[in-house]
Each structure stands twice: as structure tokens, then as C-alpha cells.
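A single protein chain has been omitted from the complex, and every remaining protein chain is retained in its original position.
Lettered A and B in written order, each chain numbered from 1.
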Amino acid sequence: MSFMQVIDLKVHYPIRGGFFNTIVDWVYAVDGIDMEFEQGKTYGLVGESGCGKSTTGKAIIGLEKITSGKILFEGEDVTRERRSRTSRFHREVQMIFQDSHSSLNPRKRIADILAEPIRNFLHLTPREESRKIGELLEIVGLPQDAKEKYPHEFSGGQKQRINIARALATHPKMIIADEPVSALDLSVQAQVLNFMKDVQREFGLTYLFISHDLGVVKHMCDTIFIMYKGRFVERGTKEDIYGNSKHLYTKRLLSSIPATTPVGREKRKRARKEFEKVYEKMIHKAFDQNGRVYDLIPVSDTHYVSAPSARELLEIGKESEMGGSR
Amino acid sequence: MWKTIVRRLLLMIPQLIALSILVFVMAKMMPGDPFTGMITPDTDPARIEELKEELGLNDPLPVQYVRWVKNALQGDFGKSYTFQRDVASLIGERAMNTFWLSFVSVILLYLIAIPLGILAGRYQQSRLDKFIVFYSFITYAIPTFVLSLLFLYIFGYKLQWFPTGGSVDVEAEPWTLRYIWSRFYHILLPAITYAILGTTGVIQYLRSEIIDAKTMDYVRTARSKGVPMRKIYTKHIFRNSFIPIAAFLGFTITGLLGGSIFIETIFGYPGMGQLFVYSIAARDYSVICALVMLYGFLTLLGSLLSDIILSIVDPRIRIE
Partner (left out) sequence: MLLNLCIVAIKMIYKDFGNYGANIMKLMFFLSDTYTSLKADCRKGEGFLEKDALLTVRGLHVGFRINDRFYDAVDGVSFTLKHNEILAIVGESGCGKSSLATSIIGLHHDRNVRVTGEILFGERNLLELDDEEMNKIRGAEIAMIFQDPLSALNPLMRIGDQIEEALAYHTDYTREEREEQVMRLLKQVGIPKPEQTARQFPHQLSGGMRQRVMIAMAISCKPKIIIADEPTTALDVTIQAQILDLLKELQEETGAGIILITHDLGVVAEMADRVMVMYAGEIIEEAPVQKLFMHPKHPYTRLLFHSMPQLHSKDERLHVIEGTVPSLANLPRTGCRFSHRIPWIPKEAHEKHPSFHEISKDHYVQCICWKHFYFRKGASNNAARR
């Protein structure tokens, strides 16, 4: 049973121009998406830069004004509430960002950084607060003397763990993670990802994992949303997406991931080139007459694909199959 | 682009209206009125009342304001009671003097500041750089009036290289060669003083722009192409560093026009600044109001000018 739903979320930015600086057009950054989240699961939101995936995350948590749509949290409409800093929603839904460095105030000690959410939401005595900070540091595997240090004294992976500790301080149900490991080296990335899984198991957390890295998403996520031009083109379980992708865009994305072996790379390259031709020829079919990506239609219980109708979905699928295979 | 300029000009209207209200109300709140200076103990109070009534000074403020604006729009800012002249023509004459002073100052300022800024940035951390930085801090630290008086004393009185007041030789026939030279000669000392005082900003800005630009990735790219360092400076670094300076030109010009108050007063140069100081001392409100309005208008114009220049020199910024 899902505890949180996003219903028909839209974020449009006005483009101003003309003589009186009136709104002449809109950027449809996020244009009507539905999501629901179950406790303890990890959701992946994948797409290329500029597709609206970060905007989606920020809109859910209230860092971005939404144009229309609703966010339900445990049955309640929190669309308005989420913009107030001290609401319960904010306590239960936290966010971490890509740049672990700039999201920590360089002039504050780690103890103060971790104390901030505690003071905002939990109202503890100073002693309890200090104990709580100690616990948080233990959870994220940092020594107790970290309290008195400043952010620049930590490595990238450690800083990202401090960010996670801060997000965990209020016992949230959900963490929205916007490219949390993209700036980290491979071995450090592994450490942070493992750690995120550990705390998930321990606290029953739900993650919305926003990333452009399909390898990381495959490793982390149960359900994956593929986003393209502000809309979802496909959603499904990891198996649906990686084993049985239906949408042309998803297929192209997957065919672009570098393989982890040099064996057969010439063949892969040829297939990629051929597929690119098919893609270029066919991609206009992904949009309706208004230039909007079609709504999702179900192909199985878990798997949804954007298409005008089930029949046409099959046709497009077949043609693209002929071009590239992977 | 033209559209934007016209729009910006139209946007100035509400700003100018706000300023005019402010100026008008402040002027009215000041103690005294245009007759204050003329009243002698034996003036008949009834006569004053009569004059006030005649001039509309007893009307409600909004009515007076509308009348003032109406007249101002027709170029009539009233009469200066101290000069007994039309304010518009009085300011017009002074404005020309100030304009020429500012014009020469701007040219001198950039002539001094640009080479110094380039040298300091190019040879960062060298002795030359340290000297230039020292120079620019000194000129920044010296108050305007100290340097002005110092120059006036040394070059005006002691060495007698320059005249110490006025804007033109009184004997010169207008628009003869001698007249033009004399005007320029009168402008020179205040302009030099003024330019030296203004160099700090430009030098420091240019220097740090150049130092920043040196570490930019595109400089590294140019080096990787095998472009000699000398050429990288002229083609990549200096060109890119001038952009903020060029964009600042608009502000600099209006800044000089408005900031000439001290210089003009000390050098006895009959410009707007001197007039402004004089009018304040004499409570000549109609002149003050007109000047404040003019300064406000020039500031707005300067920021527009800066934006236009920026959009011309920087392709990343385009005014639609």
C-alpha cells in the first residue's frame, strides 16, 4: 500500500518577453506525472540532463512551486503544507543533493549541522540532542570527534554520509536523493551506495533515487521511471526496464551505456549506429499532435509504456527491434 | 533591441514620478519658502500673503505638485530667485560645462587606468604590480578635497601651470581657436584630479579580471593549440577582461556627472555640481529640485546605457 502519491504533477516556467514583459510561452519542465511510493522501496528516476528529473524531486519536497497537481502523504493533501518549513511532511521527507560539499555550510561544525533539523523538529534538551548527534554519527560510521570538525576536513564520501546523517536526523520515511553519488569516485561511490542500502534496511526508508547513471539505478532501484521532456515514457520494475524495455527512448538510453567488457565492442558499435538511424526516423511517433509524450498505458501489472494505443505500441516496438538489438 | 530600449525608457517614467514626488515633498518640508531671503522686518505681511496667493503657494500640496510637474514637462522649472533667471537655461549652461569636464575626465581616467590595470594583471605579483596596487590604494584612500586642494595649491598657485578657477578666459571671443583652447585648459587640472581619483575601481577591476581570465579553461585550450602567450593575452585574456569595464562605462559617465560636486566647488568651475552646492546653501529650491530630478534621470539613463553596451560587447547577453 503506497503511503505517498504524486498526482498529475506539473511544473511550468513562464518565458517572458514582448513589449510589456508578458508571458509569451511556457517551459513544460514537468508536465503531468503520476507516482506512488511504498514503504521500504527504492524508486529510480532516470533521464538525460534537462528532462525535468531534478525539478520533479524539488517540486515534491517543496523547493519548487508547482503549477498544478497534488501530493498526497498518508492520505492527506500536503501540496500547500510542504512549503512550510516546520510541517510534518518536511520532517518525514528529506532530500540529499549531488554536491555534498556545497550543501554543507563551511562555517559550521558538524555538530551544528546535524543539530539544525533536530532543533527544528524534535525539541530535545541539550543533553538529548548531543546524544542524538552521537547516534547519528555512529549510524553513518564517523568517529565521535567529527562533531567538532568542519566540513572541509572530510573527504567527498564522508561529506555525503554527513548529508545522509542530517537527512536521517528527523526519522524520515522517505529520502529524495538527487544524484547522490555522481560526483564521487567509483570506490567511494560503492561505499555510499552500500551505506544507503544499510540505513534503508534499518529504518525501512523509501528512496526516490534521481540519477542519469543507469548502472547505479539498476543496482539500487526496485521501480524505475524513465523521464523524457517532462513526462514519463516508461515505468516498470528493474526487470521490465532492463530486460524488456518497450519504448524507443528507453532502448536508446540502454544501448548507450558503455559495456563492462571490451568483448564484442565492434558489434555493439555497429548496432548502436544502426539503432540511431531507426531512432531518428521513429522518435517523432513518441509524441501526440501537441508535441507531448503520450500517456502511459499498461503492458503488464508493473510495466507501463507511453504510447497512443496498445496496438501502435507493438508496431513501433517491432520496427525498433529490427534496427537495434541488445 | 529597440523594443527593449523603448520599454526601458517607458519604465523610467514611474521611477521618475516617484522621485519627483519625493523631491517635491522634501522641498516643501524644508523650513522657509522662496521669500525667506527677501523678507526684511519692514515687509508688509499682507503683501507676502498676496504674493503667496499669486504664486499658488497656498493651494493644497497635490495641486501645487501637479502644477510643478506640468511646468517641468514644458521645460519650465521655475525661476531661481538667487540668480533671478530661468532655472532651465541656468542649468543648461552649467550642464554643458559639466559635460565637458566629465568627458575629458573619462578619457583621462581610461587612459591612465587601462594600461595600469593591464600591466598589474599581466605581471601579477611583480614589483610593478605591487607598485600599481599601492598607487591605487593611495588614490582610493585620499579624500577628494585633499587631493584637489593639494593639486590646486601645487599646480595652480605655486607652479602656476593651470588656472585656478572659471571655465574660460573672459577675454576670448566665443568659438575662436583661443576660446576652445582656453576652455580645455581650464578643464584640464580638475579633470586630471578627477580621473586620478576614479582610477582605483577600474584598475582593481581590470587587474582581477585579467588574473581570473588567466586561469580560465579557454586560456588552457588556446595554449594547447600552440598560441604564443603574447597572443593569448591580446586575443583571449584582455578582450574578455574588458567586458565588465566596458559595461561599467555607462555608470562611470553618469557617476562622474553627478560626482563632480566637490571638484567643481573646489576648482571654482561653474558646473552643475557647483550650482548644486550653491543652491543648497542659498535654499534655492526650484534649482535643487530640478537638479535632483536631472541627476536621477541621468542615473537611470546610465544603467540603461550600461546594459546596452553589455549586450553589444557580450554575445551571451542579447536584448531581444
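We adopt the following convention: a contact is a pair of C-beta atoms (placed from the backbone, for glycine too) under 8 Å apart; a residue touches a chain by one contact, two chains touch by 3 or more.
Keep in mind the model is a prediction, meaning the values are calculated, not measured.
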| item | value |
| --- | --- |
| Hidden-chain contact residue, picked from the options A:22, A:125, A:260 or A:289 | A:260 |
| Which of A:150, A:195 or A:287 contacts the chain that the document leaves out | A:195 |
| Positions on chain A contacted by the hidden chain, ascending | 48-49, 141-142, 155, 161, 185-187, 189-191, 193-195, 197-198, 212, 214-216, 218-222, 238, 252-253, 255-263, 265, 268-269, 272-273, 276 |
| Where the missing chain touches chain B, by residue | 216-218, 220-229, 235-236, 239-240, 243, 314-316 |
